[in-house]
Every structure is written in structure tokens, then in C-alpha cells.
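Note that one protein chain is taken out, while the other chains of the complex remain in position.
Now for subunit A:
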Amino acid sequence: MAEHSTTLHKTRVDLEGLMKVLGDHLYSTPMVAVRELVQNAHDSCERRRIESGAGFEPRIIVLADPSAHTLTIEDTGAGLTDDEIRRYLATVGAGYTRTLRQREAEPEVGSNSLIGYFGLGFLSAFVVAERTEVWTCSYQQPELAWRFVSRDGQTYTLETGSPRPVGTRVTLHLREAHRALANPLAVRRLLIRYACLLRHPIFCPLDVSMVASGLGLAEGDAVNAEPPPWRDDRELAPLRRRKLALEFAGRFESDFEPLCTIPIGDASDQPEVRGLLWIQDATTYGSSDNRRVWVFVRGMMITDDARELLPRWAGFVGAAIEGLGLTPTASREDLQRDGAYDRAAAQLLDALVEGLGQIASEQPATWRRILYRHNEALLGAAICDARLFALIAEQATIPTSQGDLNLTRVLERSQGKIYVSQAQRGGFEELLFRALSVPVVQARRYGALAITRRWAEQRGVPLVMLGTERGEQALFRRVEDHELESGAAEGLRRAFAAEDGGEVEVVLSRFAPAHLPFVLVPDREVELKQRIEADDADRRISTAALGLARLFTQTIAAGPPVRLHLNLDCRVIAQLGERLGTPERATAAAGALGLLRPLVALLSQTDEQQRYMSSEAALTQICELAERLVASAP
């Protein structure tokens, strides 16, 4: 029998396959290459500062050459020796920055100024370039320069290069699909956003010849010349500071102008996150979501869509933040959802809410504009945060039947109650609130009901919900028979009974407005009871579910599903009552009844009307009455 032995093997890596996977799937967009290479250049400058001390002028120049289809990033950083080229540049996953970062704990090395971590940044070059050239000269061997060339990242050539100053120049010969990166204006716009927080000046001239001709680049030309507002410790007038903040915010919005800004994090303490919020100057709706959050970590832009850091109601807010505690994912295009992330979100929420409060008290014109632009969204926001509720509830406007009004004004016009309608079109509620001379809150609009309800509860103001049983009780005050002349109540009920014994209860009430003689009101609970308890329900609804439903409907008192409320505050009804109470005077009321009864049906536009009288019958009766009037005229 053959003996079997166990041997140890090493797992192999298909470099081509790995490069393809990493290149294709690690980065979501070719613009990331610009970010990565600028970041490398920045780290190289930092390395030179850390390792060789002061005495050099750090700068990074990004040149996009549309005629040559190249993108070049040049720096005056530490450069690389040939050994370092082999160990760090040409080895995927091995970045010098990580080694250097491990020394960051040493006080003399300095603070968290290095960006890169995973050693994958240079890989991005091969995604966009068909050929990548690197010229470099290390501060450690300033007399030697090297030239590295690679087409696909899997193989490369390395030779001594012509003497050059200390630093590195990377030239990407762009693939056809990525030649947009050779557009200087586009690249400059990108850098204005991506690199605005980097410490070392970054230049991106629109004219390549400026550099080629040896013309100096002034410090003020750097894309990151102006510090972000939260790092700007110059003595500036408040108006100027506000203007600069608006300009900074304006860089990040392509669709909306910023209306005003709110700082995040106080310079005097050590907040987790610092940055700037801004309110967009564009009208939004309640559920619009134009949140835009740009996140920078260690000075480099990680993502422009961390919208979840803002609350959902902030659909009209943008932000740019930097957070030391935030951790990027491997691709450095997103953030890890950890405790630091949650704290950052909490900080942004507090800054936004407090900032809005400050704007309301210190910049009333701006606050009014915010209210005007984002009224509906703010209604929703007010429901989600008690502080915002206190700020907004009185000032935002609510849609009502008399236009958009704030709640104080609604209350003033409503005699101490607030009326709310969730009515469907054509229901009795619509008739009623058209007749009422008070504003009725349109609850069908975003946020209107929720905020009105809470505001009213806080003030003990009664809320009358049209279309509900409680609303009905609040609107219609029942009149007892004994409050009327003898026979009047019975007479009215008889006179206004439904046609053909229809299921309508005639109820004597008093309600506003006095010029409305009656209202036909469905009892939706009784209607529901009738439908659920009908035989037909057994065919539609499964047995056990129906059983549960009937447990509920059995608690509803049986009765007519429609009520006709006669308004005793209306003079004609009161007079009719007086006449109908005595038989000898009742006939005098016939003419009036002939007009009023059909009107009951015609004023209602839904099914309730049909229970009382059909439209045909109503119109017929009116015409007959009109004929009699014509005939009786002299």
C-alpha cells in the first residue's frame, strides 16, 4: 500500500487577476485617482518635513494637459530611493505612510497629518492610465534620480533618470475613456473640493505653459489657499467671515446656492467633528432629500454623500466636515458605521438645531427666507425635534382653507378652537368648512396635522377634527326636545324624514354657521358595522379575521348610518319648527319644505345623499315647486 505524506504549500496569487479585481472594484470612479495621487504627493511632503526637518518649500502642482492627454502630479516631497520604489511603490498593499504613521505616536514626528493607510493608492493610477511614468529623487540621495514606467502595474521598468530636484513627478498617460482628467478646468474644480483641507499648497494652473515657461506660481493661486472657515483664525469682521463661509459652502453645491451657513464645532474646544453646515436656497417639499455631506478625514475628501450623518428631515441642508475619529473604509470612499460615526451624527444634529435657533434670533431676514423656502420641510422637522418645535411651530405657516397662516393667526380667527379637516373631496366636511368663516387646517398636507395637533395639545386648545365622531360632537350641539315648543321636535323629524324610509336619523342641533340650515353627516362607525356584519362579509373576508372584526363592531351601537343635523340656530329651521308643531299651521310650511328637502340631497355630493333622496327625486321636487310658484304668480 502506498504511503501518503502531507506537504505544506503556499497559496499563490494571480497578480493579473488580483490587480483587475482591485482596480475594477475597489474604486467607484476614476476621479479617485486624482485624489489618491494628490494624497500621495501630500504625504511625501509630510514625510520630508518629518524626516528631514524644515528648510524646503512644500508644494504640489497638478497639470492637466488636454493636448497631450496627460495628468501630471508633481511634488517637492521626500522622493523615493530605488529600494523604496521596489518596496513601496511597486508592492501592492505596502505603503510607506503606514510605517510612518506608526511613528506618529512619537511626539517629534507630529500630529495626524498623514492621509494614506492601506497602501493601495497608487493602484488607482493604473485604472485610468495606459502608461504611468514616475520620476523621483530622494532627499536621502539627492544626486540620484530614478525613472519608473509601467503600463499595467504588473511589470515595470526602472532606470536612472536625468538629475532633478528632490521630489516626485507622476505622469499618467490617460486611457481614452478617462481623458476627461486631462481637462484643467475640470481637474481644478475637483481639487477645489477634494483638496481644500490639505495643508500644503496645491496648484492647478489652467494653462500648462505657465509652469513650462518658468513663471512662478503665487501662493494665492493655490486651490487650497483659503483655509476652511473652521480653521481660519484670522481676525475678521463678522460680515466678512460670513461671506467667506458662504463662498466656501458654494464650492460644494452645484445645484443650489447656500443661503446661510452654520459652524460645527467650537475652535476653543476639541470637538469630534468640525466643519460647516449650510441651508440651500431652493424651495423644497416636505419629503425632498437634497442632503449633501462632504466628509474629510486627515484633510482628504472621503465621500461627498454621507447624507446619513444628517437627520432625514434636513433635506435642505448641506455640510462639509472633517472628523479625526471617523474611519474610512478600505476604498476610502465611505465611512465605517461605528461609535465615532454615531457621535458625529449627533454633533451635526445639535449644531444644526442650535444654529437655526441662532439664525432666528440674530438674522431675522435670513430666517424668514429659510421659512419661506423650506416651510413644509420645517414642519416635518419640528415634529421630530422638541427644540425645533419650540422655534418653528409659531412661525411656520400651515395650509388652511384661508391660505397659509401661522397657528397663532389660525387660533385668533377661530375663536379659541382649531378646526382640522382630513376630508375627502365632496364630503359633508367640505360643505361645512366652506360655510364656516374660520380657517380649517388642511390635514392632508405634509406635516400639517401632526404639528397642529401637538401645538394645540401644548396649549390646551381644543382641536376639532372634521369627519370624526368627536369632531361631530364638538361641532353639533344636540338640542333636547323639551328645549323647543311642544310638537316642534317631532314635527321637524317627521318633515325631514328620508324618502322611502331611508336609514337617516334626523337630529336637532345647533351649529355654526347660522346660515347653514342642515348638514348630512355619515356615521362611519355604523356604516362599518353594517358592512362587517352583513352576510356578504362572510364571502369576502376569511372566517377567523371576520370574527375578530365582529368583536369590534359588536361594541358599536346599531343605528342609522347617516344623520341629518337640522340647525336650530338657522332662522328658517326654527320657524319651521314653530309651524310644524301645530297641525293647523303645518300646511303653511309645505312650500318651504318642498324647497329645503331636495336641497339636503343636492348640497351633499356623496353616498349619504342617496340614502336621503336621489338626485333625480331632489331635482324633480325643486322643479315641481318652481312650477307651482310660477303658476301661482299673478
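In the analysis below, a contact is a pair of C-beta atoms (placed from the backbone, for glycine too) under 8 Å apart; a residue touches a chain by one contact, two chains touch by 3 or more; residues count from 1.
As a working rule, contacts and distances are computed from a predicted model.
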item	value
Record-based protein name (UniProt) of the chain missing from this complex, from "Tetratricopeptide repeat protein", "Radical SAM/Cys-rich protein", "Thiamine ABC transporter substrate-binding protein" or "Maltose/maltodextrin transport system permease protein MalG"	"Tetratricopeptide repeat protein"
Of A:Pro142, A:Pro163, A:Gly325 or A:Pro364, the residue in touch with the unshown chain	A:Pro364
Sole contact to the chain not displayed, among A:Gly447, A:Gly471 or A:Pro522	A:Gly447
Of A:Ala68, A:Ile541, A:Ala586 or A:Leu599, the one touching the omitted chain in the full complex	A:Ile541
Residue in contact with the excluded chain [from A:Leu8, A:Ala177 or A:Leu551]	A:Leu551
Residue ranges of subunit A at the interface with the undisplayed chain	237-239, 285-287, 312-313, 337, 362-365, 368, 379-380, 383-384, 397, 403-406, 408-409, 411-412, 416, 422, 424-425, 443-450, 457-461, 524-525, 528, 531-532, 537, 540-545, 547-549, 551-553
